[in-house]
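Pasting a structure below so you can have a look.
Only one protein chain is missing from this complex, and each of the others stays in its spot.
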Amino acid sequence: MSAIHNEIMQTRDGERLRGTASARASQAWFLLAVAIWVAVAMFAASQAHSAALPQAVQSTCVDCHSALDANLKVTGEQYAQDIHAQKGLTCAGCHGGDPTSMEAMDKKKGFKGHIDRKAIPELCAKCHADGAYMRQYNPSLRTDQLAQYKTSVHGKRLAGGDSKVAVCIDCHGVHGIRAVKDPRSKVFPLNVADTCARCHADGKYMQGYPIKHDQFAGYSTSVHHEALTVRGDLSAPTCTTCHGNHGAAPPGVASVVNVCSTCHVFQAQLFESSPHKPAFAAAGLPGCVTCHSNHRIVHPSDSMVGTGPQAVCTECHTQGDAGFVAAGHIKEQLVALQAAIGRSDEVLRRAEESGMEVSQAQLDLTSARDQLTKARVTLHSFTPKKIDDDIKVGQVTAEKTRLAGEKALRERDYRRMGLGISLVTILAMLVGLKLYIGQIERK
Amino acid sequence: MQVFEATTSPRGAGDSGSPRDNVRRRFIQVLLGGGLLASAASFIYPVLRYLIPPAATDMGGDTVVAARVGELKPNTAKIFRFGSRPGLLILGADGEYRAMSATCTHLSCTVQYRSDLKQVWCACHNGTYDLAGRNVSGPPPRPLELFDVHVQGEEIVVRRKREA
Partner (left out) sequence: MSAFALVKDWLDERFGWAELTKPLRKKTVPMHRLSYWYFLGGITLFLFVIQVCTGILLLLYYRPSANEAFESVQYITTQVQFGWLVRSIHSWSANLMILTAFAHMFSVLFLKAYRKPRELTWITGALLLFLAMGFGFSGYLLPWNTLAFFATKVGTEVAGQVPIVGQWIVIFLRGGEDVTGATLTRFFGFHVAVLPGITTLLLGVHILLVQRFGISVPPSVEEQWKRDPSAAREMKFFPNFALREMIAWYIALGVLGALAALSPWGLGAKADPFVPAPAGIKPEWYFLFMFQTLKLIPAKIWFIDGDLLGVLGFGLAGAVWVLLPFVEGLKWRLARVFVTGLGVFALAYIVSMTIYGYVAK
């Protein structure tokens, strides 16, 4: 480190370091050094191009480090896009020293150089845990990240001496740390799963840890992943939504329902008062994930319910017990409403295809569909009576729309009858005309 | 040149010819007259029915009468049909009418007004919107589309906002 440093210093400030050698030579050297300096500065400027560093934070560190390799490389672009640099902080904020002078790396000026991984959380927290300090920049930003981190599996292991675990920079980046709301940030909602997967999906890296590395693969097939990436719903859950971000840890058995209920309120409420709640607790089973799995949460379907081969109910309930009967009944009801909606849909579609206007009935039918959705939510009460009530309302609507469709089809038949009648009169006219022509032209 | 023409006029022809011819002529007359009348009736009947204005005079469109004045009590709301989708008309506790799309931007459930929260709420996934339609909590990714409300006489008219 220091060897490289000296070498650069020689190239750049050679003139000044060896200024006593000879006046003439020193003049020549000076001119050469100025030329090189200008060239390097121009190159650096062109690298940073439109990023336009704020003049006040112009840092001499970047001038050299942008030309270095590997870990020591920090480009002007990175620097320009770093949220800290944008707010007027410099390299010295973390690394110490004085970036405005040529003695930037003077230990006397507090230069720290490389920062040990284990020291990073505390270093970041120096500001980020300081409420009064953070208020100057972003008053709504939380300042409990370090406290949370210490409760996380990452934090605990780090404290235990394991430096393989994630520290601040592993998720947020190191040079060029972007604001979380920047879509290019590694912790932007769309990028979180990939960021976690960098370690957690790496079998080799995760060797020696007691957890699997298939979470990302599972999540990638989940309905949550689809909502986030395909539908672009940035509020859809990603890793940190359930595990926490700074305090990342798996939710305990008892808290699974609480975590899921932050979004799935109704299902959770119903589950809490359902007969499954005590039963699951007694068996040591967590809520929600017992049936829906944890990372591979696919879009639920009616085939999960009942006593069929894909039904999850039969994991516990067996032929003959009350739950088995109830499961079968619930499934039947869901299927029946589904079928009723299908029938109405079919009739309405036929009516529409024959040119009948049935948009009101089609609108009504959506409320039957809503009712089916509602029944599927009510299902989490695991109380057949409640589910039957929802189904009944849906059935009534579906029936009403089916009748509307059939009425439209009757109207269509009426039109066809009208057509038939007028075609008969037209035919009579044609025959009459033909005969009349024959009559008047008969010689 | 040979010219085909009516050798007999239908009127004058009745006097001459055999009785069989007369029957035939009569039949043709009845058929023609009947056909003409019936076919005329089959145009005129639909046209006359068409001329009667239907009872429902509201054609719908970007403007709809969502409710009548006095129908809603303050701090309540109702769902109305707006084209092929539901809309939500709210009479706020402040006495202001507000209208917005009632289709949740999350998974298209129909939202409702919660008098206790003074917010718009979606029962499916507990999404909430404020009275300006902005999504304030829960999963909804976007605000609800807001409509213009005008009170015209006894009618509360809701109109889609015009672009430019």
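To keep things simple, chains are lettered A and B as they appear, and every chain counts its residues starting from 1.
Just so it is clear, contacts are C-beta pairs under 8 Å (C-beta built on N, C-alpha and C of every residue); 3 or more make two chains touch, one makes a residue touch a chain.
Predicted model only: the values in this text are computed from it and were never measured.
Student: Among A:L141, A:A217 or A:L423, choose the residue that contacts the chain missing from this document, as touch is defined above.
Tutor: Result: among the candidates, A:L423 touches the missing chain.
Student: Hey, which subunit A residues sit against the chain that's not shown?
Tutor: These residues of subunit A touch the chain that is not shown: 354-355, 357, 415-416, 418-419, 422-423, 426-427, 429-430, 433-434, 436-437, 440-441.
Student: Suppose we count only contacts with the excluded chain; which residues of subunit B make the list?
Tutor: The missing chain touches subunit B at positions 1-6, 11, 39, 46-47, 49-54, 56, 59-63, 83, 163.
Throughout what follows, only the chains that are shown with their structure count from here on.
Student: For subunit A and subunit B, what's the span in angstrom between their mean Cα positions?
Tutor: Taking the average C-alpha coordinate of subunit A and of subunit B, the gap between them is 42 Å.
Student: Considering only the defined contacts, which subunit B positions touch subunit A in the complex?
Tutor: 4-10, 13, 24-25, 27-28, 31-32, 34-36, 38-39, 41-42, 81, 84-85, 106, 109-110, 123-126, 138-141
Student: Please give the residue numbers of subunit A that touch subunit B in the complex, ascending.
Tutor: Touch list, subunit A to subunit B: 231-236, 263-266, 359, 362-363, 367, 370, 373-374, 377, 418, 421-422, 425-426, 428-429, 431-433, 435-436, 439-443.
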